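Removed from the display is one protein chain of the complex; every other protein chain stays in position.
Up next is subunit A:
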Amino acid sequence: MGLHRRRVWEIAKGFRGRAKNCIKIARQQAEKALQHAYKGRKDKKGENRSLWIQRVNAAAREHGIKYSLFMNGLRQENVTLNRKMLSELAIFEPHSFKALVEQVQYMRGLGGSRPGSSSSSSSSSSSSSSSSSVAKRITVGSLEAGSNSSSSSKAAGSISSNTA
């Protein structure tokens, strides 16, 4: 037939109307739900990447560069941080992210002094612009200062780069 009845009831919890009570209808809806879940698991990967890109774009524009130029610059600088890590850096390690932007701007001739030469602010106070509750999470990058954070975040990024 189709799904076993026991499994149908498990899946059909919370469905509207007869779809949660009557087996013929519930079985159809349960099978549809599983199909949606299958498709959703595949779409989730693309949707997440799209969200990371939007976040990196927003963060880069805060520092005066567009996403396209920023990513191009990172590729030329051989920084293999993936978009997920970049978006996490932008949220939780804004100083590290700014260092990356400055590196790209310097490479393109848009920035000022060579990044890393003038240590701007201390790393321990990685206060994000949005809210203070966000800054409580401690990550690997927050423990290093200035240019070192780029290399540590590089390591963090390359570990999960196969999920990019």
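What we mean here is this: contacts are C-beta pairs under 8 Å (C-beta built on N, C-alpha and C of every residue); 3 or more make two chains touch, one makes a residue touch a chain; residues count from 1.
Keep in mind that, in the parts below, contacts and distances are computed from a predicted model.
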item	value
Undepicted complex member, UniProt protein name, chosen from "50S ribosomal protein L13, chloroplastic", "Gamma-secretase subunit APH-1", "Nucleoporin NDC1" or "Proteasome subunit alpha type"	"50S ribosomal protein L13, chloroplastic"
Among A:Cys22, A:Ala37 or A:Leu51, the residue in touch with the chain that has been omitted	A:Leu51
Residue of A:Leu3, A:Ala90 or A:Val104 touching the missing chain in the full complex	A:Ala90
In subunit A, positions touching the absent partner	48, 51-52, 54-56, 58-59, 61-62, 84, 87-88, 90-92, 94, 97, 128-131, 133-134, 137-140, 143, 148, 151-152, 155-156, 158-160, 162-163
